[in-house]
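Right, I'll just put the structure down here and ask away after.
Heads up, one of the protein chains got dropped from this complex, but the rest are sitting where they should.
Now for subunit A:
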Amino acid sequence: MTVFMRRSSQRAEKMADAMNVGVNLEAFSQAISAIQALRSSVTRVFDSLKDGMKNKETLEGREKVFITEFQDNLQSVNRDLNELERLSTLVGRPSESHPLHNSGLLSLDPVQDKTPLYSQLLQAYKWSNKLQYHAGLASSLLNQQSLKRSANQMGASAKRRPKVQPSTLVLPPQYVDDVISRIGRMFPDMSIELFRPNGTSAVLLVTLGKVLKTIVVMRSLFIDRTIVRGFNENVYSEDGKLDIWSKSNYQVFQKVTDHATTALLHYQLPQMPDVVVRSFMTWLRSYIKLFQTPCQRCGKFLQEGLPPTWRDFRTLEAFHDTCRQ
């Protein structure tokens, strides 16, 4: 019985921790010992009943002794019960606002090591609260700098201003074709082919001399994605369509793909997307001498087996990826 009392007192303490002490711990432990006392006095009652009358000379003597003993025991039970009631009023209610509500009752599961549900649940809640807090901080920091590449206005101010049409996102395909063909004519060593394999989004196949081929996926006049492959690599997949997903087999062109993705994020001008496309194509054209130019910083051709793959966004000078800092 004492072992059971110990375990229940441990559980009670754990519950108290979780439930954010609106509970008087002192009174709690006193109440637990009062329960123990009550139980032992009740046991004494039944023991004395079980033992029966003790051996005395007369029958009256025996009965009297028995009755006195019985009364004593019952009175001690009564006392202990009153004590327990008094203490239970002092213990207080557990706080109503415990964070896990009914899931807090999971802590009553005795087999902690086999199903650590409760502790895992607590950790999950703490983690998600922290995540929410950090996400809030991050979004307030990021909102300070506008990262929208399109001229689409959204937000609370939409109610006050007249509804601004996302004009640059919905352009007629003919206009896109015209812009692209004009840019293609600007550079003699770069040829641009336009496809529309999926709906109205244009997909461009840009061939730069005999050096590389790039696939540029557009969304109206905004460049969405680009992938660069070698001149001798296959741009079509098995079913004859343009393969816009597989990476190049060569490390140098995988690096150039990463740089091209950086470039398309760098050149931004929400109101004039055709200027953006022109800048991007000018930047891409600097790769015509990918294998012939040494690095401007270290003067060598190769660094870890790669030629200078980085092109500065303003000056179009060639650097190795590791030399550009």
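One rule holds in what follows: a contact is a pair of C-beta atoms (placed from the backbone, for glycine too) under 8 Å apart; a residue touches a chain by one contact, two chains touch by 3 or more; residues count from 1.
FYI, contacts and distances are computed from a predicted model.
Novice: The complex lacks one chain in this depiction; which UniProt name from "Mediator of RNA polymerase II transcription subunit 20", "Response regulatory domain-containing protein", "Glutathione S-transferase" or "TMEM9 domain family, member B" does that chain carry?
Specialist: Protein name of the absent chain (UniProt record): "Mediator of RNA polymerase II transcription subunit 20".
Novice: Hey, which of A:Tyr175, A:Phe231 or A:Phe313 is the one touching the hidden chain?
Specialist: Selected residue, touching the omitted chain: A:Phe231.
Novice: Thinking of the whole complex, not just what is shown, which of A:Arg86, A:Lys210 or A:Lys241 touches the missing chain?
Specialist: For the chain that is not drawn, the touching residue is A:Lys210.
Novice: Which subunit A residues would touch the chain omitted from the figure, given the whole complex?
Specialist: 210-211, 230-232, 249-253, 289-292, 294, 300-302, 304-307
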